[in-house]
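Have a look at this one.
A single protein chain has been omitted from the complex, and every remaining protein chain is retained in its original position.
For clarity, chains are labelled A, B, C, D, E, F, G, H, I, J and K in written order, and residue numbers in each chain start from 1.
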Amino acid sequence: MSDHHTYKKIELVGSSRSSIEEAIDNALAEAAKTLSHLEWFEVIDTRGHVVDGKVGHYQVTLKVGFRIADS
Amino acid sequence: MSDHHTYKKIELVGSSRSSIEEAIDNALAEAAKTLSHLEWFEVIDTRGHVVDGKVGHYQVTLKVGFRIADS
Amino acid sequence: MSDHHTYKKIELVGSSRSSIEEAIDNALAEAAKTLSHLEWFEVIDTRGHVVDGKVGHYQVTLKVGFRIADS
Amino acid sequence: MSDHHTYKKIELVGSSRSSIEEAIDNALAEAAKTLSHLEWFEVIDTRGHVVDGKVGHYQVTLKVGFRIADS
Amino acid sequence: MSDHHTYKKIELVGSSRSSIEEAIDNALAEAAKTLSHLEWFEVIDTRGHVVDGKVGHYQVTLKVGFRIADS
Amino acid sequence: MSDHHTYKKIELVGSSRSSIEEAIDNALAEAAKTLSHLEWFEVIDTRGHVVDGKVGHYQVTLKVGFRIADS
Amino acid sequence: MSDHHTYKKIELVGSSRSSIEEAIDNALAEAAKTLSHLEWFEVIDTRGHVVDGKVGHYQVTLKVGFRIADS
Amino acid sequence: MSDHHTYKKIELVGSSRSSIEEAIDNALAEAAKTLSHLEWFEVIDTRGHVVDGKVGHYQVTLKVGFRIADS
Amino acid sequence: MSDHHTYKKIELVGSSRSSIEEAIDNALAEAAKTLSHLEWFEVIDTRGHVVDGKVGHYQVTLKVGFRIADS
Amino acid sequence: MSDHHTYKKIELVGSSRSSIEEAIDNALAEAAKTLSHLEWFEVIDTRGHVVDGKVGHYQVTLKVGFRIADS
Amino acid sequence: MSDHHTYKKIELVGSSRSSIEEAIDNALAEAAKTLSHLEWFEVIDTRGHVVDGKVGHYQVTLKVGFRIADS
Partner (left out) sequence: MSDHHTYKKIELVGSSRSSIEEAIDNALAEAAKTLSHLEWFEVIDTRGHVVDGKVGHYQVTLKVGFRIADS
């Protein structure tokens, strides 16, 4: 067994009509469809578009780190 | 009709006793009183003041982008 | 009485299973155990770890400012 | 006559189908409709949207500085 | 009475032949001609031009925050 | 149909002997070979190498965002 | 005697009604009440609040470095 | 043959118990398992975790650039 | 037992005549004299002074995170 | 022959009435008058002054790297 | 006569026992000994060392821009 690991980070933008937290959840759920070993996320940017003077969607850019299998 | 638009961005600080999202909403509602064509927002900074060891108000600085009419 | 004050800022990481706001609350509550005169906070970084493809804990780094007593 | 001036900076997003330079021109032309004494601009960000795998519009965020009249 | 306020921040460049502090004063004095409820400023950038190998003018870019009336 | 989407951003470096715009085009064309739903790009860095005291190639680093299919 | 030292940096906000320099002095004076071996400071941020359209207080955030005794 | 190339950059975190250089090596070795044409790396961040008051692992975040085949 | 923890980060500058890694070790060793539960470090800045055209000491600024006991 | 080189980077501001690319060319041409071994450039900042509501000159700040002879 | 100029920027650290402004003056005076056509300066960093709990010297890092003769 190796005494060290290597991780990869990808950058995603999750969106939600309700909250910043839900936008993060949505991005993680999408990532988990194809990636295993998701370990952490980092919020890079929070923005959104506006509809009728209110938040239409929150758009949260995050980096998601996962361990490379067998690394 | 023009094939391009110009947008202006203004910087606001919204506040709320409850949540970061509500502070964003409050700033957008204030902007919508005098501006049309609000299209997006970008969160620049999140802070707040503390009262009795708890959050008194969240203060969220955001840039709000709107299309300049007839641009 | 002095006509000016001096403040100190410390850097904390609060965590929560539920929300960014609760992670801020938890850090402030911890700070309030030993410090008086807490006046403001600034969110520096928002991240978290992932468990089973979902947010395990939000981890929010914040700076907390307090007035130095008798300053 | 004053021995100093005060300037204001506003933030605009110009767009163009053709080039970064034309997006800057378009934003300045829009600003010049309502403001006098435009003196300088600073490019803050360059981005765009993609249509059919090609640049649809360049979107250039710039700050535009102008002297406040009678300052 | 509202339990929260909204603030707007504008970006100014004040100048002075004498000092950084006076450049800040000059920008605030200009802002106060047309705006009420000025509450705080943040220095963004300090620069100047040089005449005969000496400072000709200090040019201090600052953001000035003011409360939006009736917010 | 989902009420939200998730996007992924990848980082590319496009190059061109002629212009910054063409370097962006070249990177987008390469991305479009294998990815659908390209939606936007952000210029991160502009540099190049020099040959005989002139620009040899412009090298433009950009992030390209695309919608994840079925997200 | 050790051939190396370790230093700690703390973050303070000094304030003054008169000048940026005096705000720095005030923060250092406060630090010197309880810490020895102060060696350097770094200005992180300069801001202030506004009273009647003039500077009420300068608020200067600085990091102060001091040698840890016996390090 | 094309007169220009396109490169892709990925973000990895390499780790090592021994040194920053070895953490970089480990990340590159992992990348080289599946990617050809690796050309350069950029160190983005250096951190690590602590075990018994000593460095447990160095964790070095780097971007790795590689030429896209046939680009 | 609490379902969340709070961490504090302090900023140290370690130094060494030999290497960047040893400067990190020296700072951690100093921190471990008075703090328990050290968990991670982040390198903020690497510099040094020069003696006779060679590195005299490496000076590495790092933030060290530790869990607050009973948090 | 040495197995390594040392490079120096200088900072220039090129200007042009026509385009960003020409401003880069002009700065490189100026550098090439007195320096050999120019190898790369990095765009740091793009701005310009405005004349009659149009771009007067583009001003592009760039770092230019060159190999130190015999290094 | 050329319709454009090229400028070079150098980085200096001026120091003074009295004020930030005097540290800037001292750096400009030093630059003016050997360079003509100094046109502007930009403050990059303000720091200083501490003697007996007070400011020993202000140390102001600035970039100084000058026109290259005959450019």
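Here, a residue touches a chain if its C-beta (ideal position, glycine included) is under 8 Å from a C-beta of that chain, and two chains touch if they have at least 3 such contacts.
No experiment lies behind these values; they were computed from the predicted model shown.
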Out of H:V13, H:A31 or H:V55, which residue would touch the omitted chain in the full complex?
H:A31
Contact with the hidden chain only, please: which chain H residues?
20-21, 24-25, 28-29, 31-32, 38-43, 64
Chain I, residues in touch with the chain not shown (by the definition above):
19-20, 45-50, 52-55, 58
So that we can see where the missing chain sits, which residues of chain J does it touch?
3-11, 63, 65, 68, 71
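As a working rule, only the chains that are shown with their structure count from here on.
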CA centre of chain J versus CA centre of chain K: separation in Å?
21
Distance from the CA centroid of chain H to that of chain I, rounded to the nearest Å?
23
Two or more partner chains touched - positions in chain B
10-11, 20
Chain-to-chain touches, reported pairwise for every pair that qualifies:
A-B, A-C, A-F, A-H, B-C, B-D, B-E, C-G, C-I, D-E, D-F, D-J, E-G, E-K, F-H, F-J, G-I, G-K, H-I, J-K
